[in-house]
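The chains shown are only part of the set, and none of them has been moved.
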Amino acid sequence: MNLATAIYTFDLLGVAVFAISGALAAAERRMDILTFVLFGTITGVGGGTLRDLLLNTDQVFWIHDPSYLWVCIGASVATWFLAHHFDSRRRVLLWADAVGLALFCVLGTQKALAWNAPAIVAIGMGMMTASFGSLIRDSLLNRPPVLLGPEIYVTAALLGSASFTLLAQWPQTATVALPLSMAAAFLLRAGALLFDWRLPKYRDDNT
Amino acid sequence: MNLATAIYTFDLLGVAVFAISGALAAAERRMDILTFVLFGTITGVGGGTLRDLLLNTDQVFWIHDPSYLWVCIGASVATWFLAHHFDSRRRVLLWADAVGLALFCVLGTQKALAWNAPAIVAIGMGMMTASFGSLIRDSLLNRPPVLLGPEIYVTAALLGSASFTLLAQWPQTATVALPLSMAAAFLLRAGALLFDWRLPKYRDDNT
């Protein structure tokens, strides 16, 4: 599997898991099936859409290649029929979101670097690609945002984006940069979900 | 009246009714007149702005032709002076929103097709153009979104977008595609408002 194929596969996978998380959020609120598809699609392609708008790419990715929309539609409809099998939809939503986070922080950074963005911009773009879909899903549905939850979230995206930026610049590590940095982001977020890892919060007497 | 004039007229009308719905939402929250204009304008041009950004058109429509802004300003100011004549501002808001929905789902699809977007993208673009202005109006003002109300809404936009996509491709029906699909979308939404038509909601034991 060459790099372009790997990126495309991971990208579709990330869109699918975010779409599932969007559809599950619609399930929480007892929406109808079209609203499942709507929120699945917005959540699935939201982060990448903002990334492409900011990078001023020729075409937003899902306009260029509508497969992404079909993936969102398919994942949302499947969620409609399968969601009641899950004991805890909230847990499934959080884990789908974690997989999407890990994939998208790295893919967002990769695309920004491919468009010659400076390192700090590429890292920011990765963090944004990973968190924007989740943010609009939660804010449109008026849920407490996963992003602002107590456990580590943004930090995991930062780890994925920064480690990819670092690894991608050396020929020896470039080939493994993609899976390694995705794994790093996922493991940090998974640890946060399982063991409730947190960064210190702001207190009035801190410093 | 040729096609270009018809599109322009419908477009201005759609912007005006959405602007009225935005100004009425500002009236609900007892805003001042400038905030009326602000929310009228955001609601009026919001959906089309997102459409143009995503399609990467040369210029956002209201930058190219500021008449749209004047229509928003005029409609908002008129709402300020006339809103107290209405018995139920909430009903007027919903009906203005329904007219805007019907016009914009078709016009959004039409513009996307004119920019050579694939059918599924054009349909999605139509649904988004129709619902985005309404979504930001309600989420900025912290109202329960009309879009997520119990009766059919997104489905009406889908009907308008899909029927236009279908009708526009045959020479025999192309000339009537615009009014017919707008009427279809409006009638479905109107029926939903009058007779409380709903799609089945997600339940844990569905399928």
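Should a chain be cited, it is by its letter among A and B, assigned in written order, with residues numbered from 1 in that chain.
Note that a contact is a pair of C-beta atoms (placed from the backbone, for glycine too) under 8 Å apart; a residue touches a chain by one contact, two chains touch by 3 or more.
Predicted model only: the values in this text are computed from it and were never measured.
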item: Assembly size in copies, with 2 chains present; value: 3
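The criterion applied here is as follows: only the chains that are shown with their structure count from here on.
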item: Cα-centroid distance, chain A relative to chain B, in whole angstrom; value: 29
item: Residues of chain B touching chain A in the complex; value: 53-56, 117-118, 120-121, 124, 127, 131, 135, 139, 145, 148, 154-155, 158, 198-207
item: Parts of chain A lying in touch with chain B, wherever the complex brings them together; value: 26-27, 29-36, 38, 41, 49, 53, 58-60, 62-63, 66, 69-70, 80-81, 83-84, 139-141
